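Heads up, one of the protein chains got dropped from this complex, but the rest are sitting where they should.
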Amino acid sequence: MEYSSSELMTVNAARLLRDGDTVFVGVGLPNLACNLARHTHAPNLLMIYEAGVIGARPERLPLSIGDPTLVSGATAVCSMYDIFTLYLQRGNVDVGFLGGAQIDQFGNINATVIGDYQHPKVRLPGSGGSMEMAAWANRCYIITPHQTRRFPKKVDFRTSAGFLASRAERVSKGVRGGGPQAVVTDLGLMEPDENGELILTSLHPGISVDQARKNTGWELKVSPRCNVTEPPTASELQILRDELDPTGIYIKDGK
Amino acid sequence: MEYSSSELMTVNAARLLRDGDTVFVGVGLPNLACNLARHTHAPNLLMIYEAGVIGARPERLPLSIGDPTLVSGATAVCSMYDIFTLYLQRGNVDVGFLGGAQIDQFGNINATVIGDYQHPKVRLPGSGGSMEMAAWANRCYIITPHQTRRFPKKVDFRTSAGFLASRAERVSKGVRGGGPQAVVTDLGLMEPDENGELILTSLHPGISVDQARKNTGWELKVSPRCNVTEPPTASELQILRDELDPTGIYIKDGK
Amino acid sequence: MTKLTTLSKAIEVHVHDGDTIYAAGFTHLIPYAAGHEIIRQKRKDLILARATPDLIYDQMVAAGCAQKLIFSYIGNPGVGSLRIIRSEIESGHIEIEEYSHFSMISRLQAGASGLPFIPMNQTAAEDLEHANPQYKRIKDPYTGQEVVVVPALNPDVAIVHVQRADQNGNSQIWGILGEQKEAAFAADRVIITAEEIVDEDIIRSDPNRTLIPGFIVDAVCQVPYAAHPSYTQGYYDRDNAFYLEWDKISETKEGINNYLDEWVYGLPDRQAYWQKLGTEMHKRLKVKDRFSAPVNYGAY
Partner (left out) sequence: MTKLTTLSKAIEVHVHDGDTIYAAGFTHLIPYAAGHEIIRQKRKDLILARATPDLIYDQMVAAGCAQKLIFSYIGNPGVGSLRIIRSEIESGHIEIEEYSHFSMISRLQAGASGLPFIPMNQTAAEDLEHANPQYKRIKDPYTGQEVVVVPALNPDVAIVHVQRADQNGNSQIWGILGEQKEAAFAADRVIITAEEIVDEDIIRSDPNRTLIPGFIVDAVCQVPYAAHPSYTQGYYDRDNAFYLEWDKISETKEGINNYLDEWVYGLPDRQAYWQKLGTEMHKRLKVKDRFSAPVNYGAY
């Protein structure tokens, strides 16, 4: 079955989720990945939105992080201060999804600025909730297309922490979360090695190691156990296309 | 018209309240004083209860600080953390009513322990919300019968702060509230002088300076402007007896 | 995933000797039924934390469940003292750790927030600060002024009584809120007793009312009238007479033992307790309806 790169990334992200996980989720592909997981192997996944919504049951595809469809029929709604303290800082979040303009060799993310902070070449939106999510969620996942400009060796600005310059450095900071566990791209998956460096651990069907290397801004190491991901199944694609995003707002092939 | 000492104290406390005041109030005489003020000169008095109730409209006399009659028909109910932060610490409370086993020469109050803290002769209930109320309400009032044991020169334990050892000492601590403004007893009123020492500023009708002095544990100074309080009016007593406490739970003569 | 169980099972599984317990509720929704079950199951060496110990901790102390009290006001509200706790303290038989209401609640707020401590402005009343070494001071780095801090309180178990919950533990409370939400998030384990177990759809019809999400709850038990002699807003009134009565009962060891034998050890559960209270009492505590105006969440 044919599939787009958005579908490929969404399906692979969904498979990383475990039944019973509490996920701090934004709109777009992470939202689709969570809902796909709920429809397949993780029926007890609990979705928490940054806007303060717990256990949402949207009757339409949410188009903003504060879409009213997330609220109607949810189990709980709380203030922003509560969501960041009682849920995130307290350690009640298993999984966070992150994104950004740049992700570096150690999973640090830049969503703030290209160039110098005081004299930016490109000003990006900034942290939002990502600084704390990256620090305090037990596990973080990143979904992003695989392009050299998105994967520099070092980010211009650390908006949120991956492993800093090494796993040991993150541990020394005493933050509670485990840091980035995987980066899902349209070429494959990168995961941190024992030192916290992102290495290639899976390739999607038909993708070569060379393609991944060429699209990464550092000398990408390849795991000795690097394997090929299972292609999206017909059932996964059917759920995505027919139930979750029937008008193809997020999963149509684009970026 | 005859009146009990509870009625006398309640009426005099009510007169200290100003229209528009936001009052942090407990049950008993302070509750009656506030409601009397609302029925007379201060219709816009706003009553806030420690339990988190704002703008209560009790349909019966509340018998505990968390009486459900305070909630039904109130304008707002919030958590304890909110009541102490957003209301009290933030400076949204004009008036607090305080009580305790001992009140000293500078308006410091003991509600914790008689004797040594580690080996108490009498263990009292402790601070509750009074430590913060005494510190952060703009004005505090104390209602208590006038007896030597209640007015020692120095309290055994400072549960809540009056002027410490002088008005200057309280100011040096940087707490936002103005401290105790008056102590209403069954003999008269004491108010702090320029040094923060409680001095006799009013006597109730028929009470002598000597009576007040004999029932105070320090050498009670008398204000040069010491006057005699207006006796409770028929209208004040009628409101208290017929409307506010018809079964005489708090205003019957007792203590 | 249903978390429905009986209260006796919930206490058996989740409350252990030596645990720090926070039975939440400020005058409202005090979880008496759970307290009685703990007495019945003869837990001991508990550290009992509560802003206002109320009669329930007086009874638990009398029954020998506690080694220590963490509190901010030990009175029989509207009546006088808690005789048993008071005499245990005066005789040095129980350890105490004392706060003001605000510092007690701040400890829970820090615990619920995953913070190590929380600051409070100074009150100028420093005797308690000196008596309790848990109070510390730090400098406000912006002004150089000192603020007072207390450390997070993270009880082993929070017990919270609520008006309604679904079988997953999603719990809604109205009326006086006290510190229920904070206690639940601060604790490692959470036991909910509920007046009613309702369909999930009732909860989902008003998500802003949900104070405690089910996923942090370990056990949810349907226990109507669990708060007596305290009350549940909209369900039954406070039994003010019993608060006066306890003052008499607790005057003598015999009175206390008789009470515990008759009303705790001698009964299997809260249902039996409520029946024993009798129809006269049921009538006295009954409350007439007064409903909230509904709000429209919209169907999106």
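Per-chain residue numbering starts at 1, and chain names A, B and C are given in the order in which the chains are listed.
Quick note on the criterion: a residue touches a chain if its C-beta (ideal position, glycine included) is under 8 Å from a C-beta of that chain, and two chains touch if they have at least 3 such contacts.
Small disclaimer: the values here were computed from a predicted structure and weren't measured.
Engineer: Which displayed chains does the hidden chain touch?
Structural biologist: Within the full complex, the chain left out of view touches A, B, C.
Engineer: Please pick, from A:Pro43, A:Gly126 or A:Pro246, the residue that touches the omitted chain in the full complex.
Structural biologist: A:Gly126
Engineer: Where the complex has a chain not shown, which of A:His39, A:Arg170 or A:His204 is the residue touching it?
Structural biologist: Residue touching the absent chain, from the options given: A:Arg170.
Engineer: Residue-wise, where is chain C in contact with the chain that is not depicted?
Structural biologist: Touching the missing chain: residues 114-121, 136-143, 145, 147, 149, 151, 163, 172, 174-175, 177, 202, 205-206, 208-209, 233-235, 237, 287-300.
Engineer: What residues on chain B make contact with the chain left out of this view?
Structural biologist: 22, 44, 46, 53-55, 57-60, 67-69, 71-77, 85-86, 89-92, 136, 176
Engineer: Need a quick check: the contact residues on chain A for the chain that isn't drawn.
Structural biologist: Counting only chain A, the missing chain is touched by 27, 50-53, 63-68, 70-73, 77-81, 84, 88-89, 108, 112, 117-132, 134-136, 157-161, 164, 170, 173-176.
The rule we apply is simple: only the chains that are shown with their structure count from here on.
Engineer: Which chain, with its centre taken as the mean C-alpha position, is closest to the global C-alpha centre?
Structural biologist: Nearest to the common C-alpha centre lies chain C.
Engineer: Give me the residue numbers in chain C that touch at least two other chains, ranges are fine.
Structural biologist: Counting only residues that touch two or more other chains, chain C contributes 181.
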